[in-house]
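All protein chains of the complex are present and in place, except for one that has been dropped.
Labels for the chains are A, B and C, by order of writing; each one numbers its residues from 1.
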Amino acid sequence: MNDDLEARIRASFARQTIMETFGGELLEVGRGSVVIAAPIAPHLLQQAGSAHAAVAFGLGDSAAGYSALTTMPEGSDVVTVEMKINLLAPAVGSRLIATGRVLRAGRRIVTVQSEVEAEAADGSRKPVAVMLGTMVPVTA
Amino acid sequence: MNDDLEARIRASFARQTIMETFGGELLEVGRGSVVIAAPIAPHLLQQAGSAHAAVAFGLGDSAAGYSALTTMPEGSDVVTVEMKINLLAPAVGSRLIATGRVLRAGRRIVTVQSEVEAEAADGSRKPVAVMLGTMVPVTA
Amino acid sequence: MNDDLEARIRASFARQTIMETFGGELLEVGRGSVVIAAPIAPHLLQQAGSAHAAVAFGLGDSAAGYSALTTMPEGSDVVTVEMKINLLAPAVGSRLIATGRVLRAGRRIVTVQSEVEAEAADGSRKPVAVMLGTMVPVTA
Partner (left out) sequence: MNDDLEARIRASFARQTIMETFGGELLEVGRGSVVIAAPIAPHLLQQAGSAHAAVAFGLGDSAAGYSALTTMPEGSDVVTVEMKINLLAPAVGSRLIATGRVLRAGRRIVTVQSEVEAEAADGSRKPVAVMLGTMVPVTA
């Protein structure tokens, strides 16, 4: 992992104001894999008291997008073309942890997936969502 | 549209704390169709300055979910099984308006779509996302 | 609709040998919209006797792809990046009719949808699937 690439991703992440709103934290940046976590906080819930699907989606989308960016030429930014999320269980617990990974890095199209887990207070994790999507490079 | 059903949906919407975070407003509740809007606000952006995809997703998911709920038996709550979003244009402008609609209401499975538009300051609208997903009833 | 464009699409369709296997017929070619039909035939079924989802998928994918091609520069071919299908009802009856449409034609990315209907012997139709996907141009 190039230090400069990680620095550029951290700078981009810092510009995503929604990540501050979500309490998002960039846990890991590796080539083709990025991990983002955020607390399951009282201002992010749906009607039954678990985190709204938009939170898992947002963390997973950003994790997948930055994982794609690690495979793109310098000077690129990344845009989500489409993303699908299948929800596996209610997002309850202490925090959500989204791991984005590149499945195939083409020159024009990067196929990505994310797995989102809910971490309990005791540190145990369970899957809450899986995502499959498409990212493209754009000129930054 | 049954007044009681609309009241139940408004009460459920009010419990979605993320909608307060997003500035979400329930504009219309009709049988099989629900409209939710939210300002494109400074705390909801991605790195390039448009609204993060999680916002369009969240508004569209809730609009679609509540549209599904209008077709479900009294006493039901609604859960998203899966949702796909295709992004058409950057989410820039004054606010996002998400219209959720029921495509097919089965007893166990409700298929839904959402269209998300960005409204400019002059009131003109352009499509920013389309969504296609699956909702199921659960006991409230 | 340019005659030459329609001729090119009909020639491309004729090279899709699976369409002969499916009994597929190109019913309409318009700018941004293409219709393909095929009989629900005994060699195309799933275990319960309706047409296998692969048939609706294949017709809808080709209809959507050719609708995208009508918006691309001359000399392009079209490739499916991804496609999602939501199944609404069993594909039973006389034939399937898939209508592909362009939702947004970008230079690099074309977002498409398809609706697949089953036609009964009396000519009545009911929706069996909706699809939402992404097409890209490639050099032919």
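Just so we're on the same page, contacts are C-beta pairs under 8 Å (C-beta built on N, C-alpha and C of every residue); 3 or more make two chains touch, one makes a residue touch a chain.
If you're wondering where the values come from, they're calculated on a predicted model, not measured in any experiment.
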{"item": "Of A:L27, A:A89 or A:V138, the one touching the omitted chain in the full complex", "value": "A:A89"}
{"item": "Hidden partner chain, residues of subunit A it touches", "value": "84, 86, 88-89, 103-104, 111, 113, 127, 130, 132-134"}
{"item": "Subunit B, residues in touch with the chain not shown (by the definition above)", "value": "81-82, 84, 108-109, 111, 134, 136"}
{"item": "Positions on subunit C where the hidden chain makes contact", "value": "12-13, 15-18, 20-22, 42-48, 52-55, 57-58, 61-62, 77, 79-87"}
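Heads up, the rule we're going with is that only the chains that are shown with their structure count from here on.
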{"item": "Same or different residue numbers at the subunit A/subunit C copy interface, by half rule", "value": "same"}
{"item": "Taking each chain's C-alpha mean as its centre, the one farthest from subunit B", "value": "C"}
{"item": "Centre-to-centre distance between subunit B and subunit A (centres being mean Cα positions), rounded to whole Å", "value": "21"}
{"item": "Geometric centre distance via CA averages, subunit C-subunit B, whole Å", "value": "29"}
{"item": "Overlap residues in subunit A, where contacts from two or more other chains coincide", "value": "81-82, 84"}
